[in-house]
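Some notes on the structure that comes next.
One protein chain is absent from this view; the other protein chains keep their places.
So that you can tell them apart, the chains are marked A and B in the order they are listed, and the count of residues begins at 1 in each.
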Amino acid sequence: MSEQTHEHGHVVPYGKYVFIWLALIAFTGITVTAAGIGLGNWTIVLALAIASAKSWFVLNYFMHLRYEDAVFKTFIAVAFITFAIFITFTFWDYSFTR
Amino acid sequence: MANVAMPADRAEPNYLEVTTNSHKGILGWLLSVDHKRIGLLYLYTMLAFFAVAVGFGFMIRLELLTPGKTVIDAQTYNQFFTLHGIIMIFLFIIPGLPAVFGNFFLPIMLGAKDVIFPRLNLLSWYLFIIGGLIAVSAWLMPGGSADTGWMFYVPYSLRTTTNVVPALLAAFVLGFSSILTGINFITTIHRMRAPGMTFFRMPLFVWSLYATAWVQVLATPIIGITLALVMIERALGVGIFDPSLGGDPVLYQHLFWIYSHPAVYIMILPAMGLVSEVIPVFARRTIFGYKFIAFSSLAIALFGSLVWAHHMFTAGMSDTAMFVFSFLTFFVSIPSAIKVFNWVSTLYKGSIQADPPLLYVLSFIFQFSIGGFTGLMLGALSTNIHLQDTSFVVAHFHYVMFGGTGFGIFAAMHYWFPKMFGRMYNLKVATAAWAVVTVGYNLLYFPLFISGYLGMPRRYYDYLPEFQPYHMVSTVGSWILILGLIVMFWNLWRGMRSGPKAPMNPWGGVTLEWTTQTPPIVENFREVPTVTTGPYDYSRYESAAKEGK
Partner (left out) sequence: MSSSAHTAVHHVHRDDYGSRMGMWLFLFTELILFGGLFIVYAVYRFVHQQEFHLAAQELNTVVGLLNTVILLTSSMTAAMAVTAIQKGNVRFAKGLLWVTVLFAGAFMLNKYFEWSAKIHHGIYPGSPDLLAKPEGEILYFGLYYVMTGLHALHVIIGVVFFLFILRQIGQGKVTPTSYVRLENSALYWHLVDLIWIFLFPLFYLIH
């Protein structure tokens, strides 16, 4: 348990960060372009999907989650699921006639 | 389990005598990062706030002795029940067991010498004090203290001219204190367990603190942002919840209860953990169903996050939402019931020592069960329509929060004070006080179920004469209860100041705290213990008891 206390270990090369940045910029471009097309109600779905993809990159690479223990990944899953419950369950009230 | 006995001639100075910083006297306490001292700082300040809130409760019950005005006017009455709720909930019941006994005993039960972030721990206490002072400060301002009730429902909380912002700010600051404690405990439990202590060798009190800490971390921010929004809306006129600007007051209620329902599990889980500690000791046998109890703590935390809108059945939600939340509410009772069955099974055919810690725990089981059953009655839609906003609800939540957690706190004091302070209190007086407290408590709250069922509304200053008999019994009950509490606290105070010195292990417990010096040394253990068995291994009780006593 204490062996890891002093070294994070994994060093992410600069180039990888640049590559991730390019991906993020590309996704940003896609989402702006898509918003210009009249997709109606699907615009928000697409926008959130792209935002989620960008978040995945930021979390896993910039924030090193990919290189961390399963414990951290479980933690963040718990946090996301909790938030998902809060927002979807609120919509039990709003999605149906009051 | 390693038993490091401390012969008296090698006794080291304990944490009460030695500071970890370079300060002496009061600064040695106020700037201490020793988890044990911080636990005591919380204990003293929390009991002071508790006394104030009991005072408000006394006045509320006194006012309700007769219909119409008895001693105070209606506006003051509203302010009293608002502050009573705010102080009891945010300054006593929520921090209660985790901040005092969790801080003191979590590291010891894990075999560690402190929590992982000791300075953050002290910051949590300072936030607690600041929040508490802000809460009571409104009393001194023109306009007086808030009169909205502790729930601060909009739109009234946006319109009232009483001082709502200090109350909201206080709750926000206290929420931050709670979050930091939660972060500290989760990380400590993951990182500082002694060699050999796997998760399934941790005491059940630790499991309950773990589940509680997750709820503290994930649910509290919601109330933080919600109350911040009300503050911003009052101050800047931003349209968020104000119906005249298009806001939805029911959305406020959703956000409020998304935290405040899980908050009640923050309140009860540590108390259930405490019960799981006391019962094996006073039945002299290992707990029945350790893993079930451990997992049920996590289950309660999870299920408890799914049911918040059962507080809103009369608010105007969609039928679908009402069906879903009512249905899910029934599931929350299952893990709680599992705990109750396991506790009772542990007691059955055990070797029972009817000492004060167990007596309070027995009251807990009785009262929590009543609270739980009446919760189911409230969770059913058809009955909820009639019972919502009556004193039935008041009785229900006092049975779980006070009859449950409150008595859990009393049990914890009687169980752990000898270890914390090194002295014993008078067992006979403690037993007598317990009896008076239990009788007074039930006289105070049980009639409220009946009057509520018959239609007495909650928070009402005035009422129809037909309800008076119930109010009179209840008010007399409050006097008996307060009398019992005074004797209880006086007995503990006298014992801790000048009672006989406590042995290392007065009750015969086998968790790690009973192997430390009494009171503990600053670092808790002279050598880091190695754990080889589960936490309630009474097969070695005989040898542990002989060495300890």
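Observations on the structure shown:
In this section, contacts are C-beta pairs under 8 Å (C-beta built on N, C-alpha and C of every residue); 3 or more make two chains touch, one makes a residue touch a chain.
None of these values were measured; they are calculated from a predicted model.
Only one of the listed residues, B:Ile240, B:Leu328 or B:Ala432, touches the absent chain: B:Ile240. Checked against the full complex, the one of B:Met202, B:Val217 or B:Val361 touching the unshown chain is B:Val217. Across the entire complex, the residue among B:Thr314, B:Gln353 or B:Thr530 in touch with the chain not shown is B:Thr530. Although one chain is hidden here, its contacts on subunit A can still be listed: residues 1-2, 4-8, 11-14, 17-18, 20-21, 24-25, 28, 31-32, 35-36, 43-44, 47-48, 50-51, 54-55, 58-59, 61-64, 68, 71-72, 75-76, 79, 82-83, 86-87, 90-91, 94-95.
Residues of subunit B that touch the chain left out of view are 2, 113, 116-117, 120, 179, 182-184, 186-187, 190-192, 195, 217-222, 224-226, 229, 232, 236-240, 245-248, 251, 254-255, 258, 523, 527-528, 530.
The rule is short, and it goes like this: only the chains that are shown with their structure count from here on.
Mean C-alpha position of subunit A lies 36 Å from that of subunit B. On the subunit A side of its complex with subunit B, the touching residues are 1, 71, 78-79, 82, 85-86, 89-90, 92-98.
Remark: subunit B residues 190-191, 214, 218-219, 222, 250-251, 254, 258, 305-306, 308-309, 316-321, 324-325 touch subunit A in the complex.
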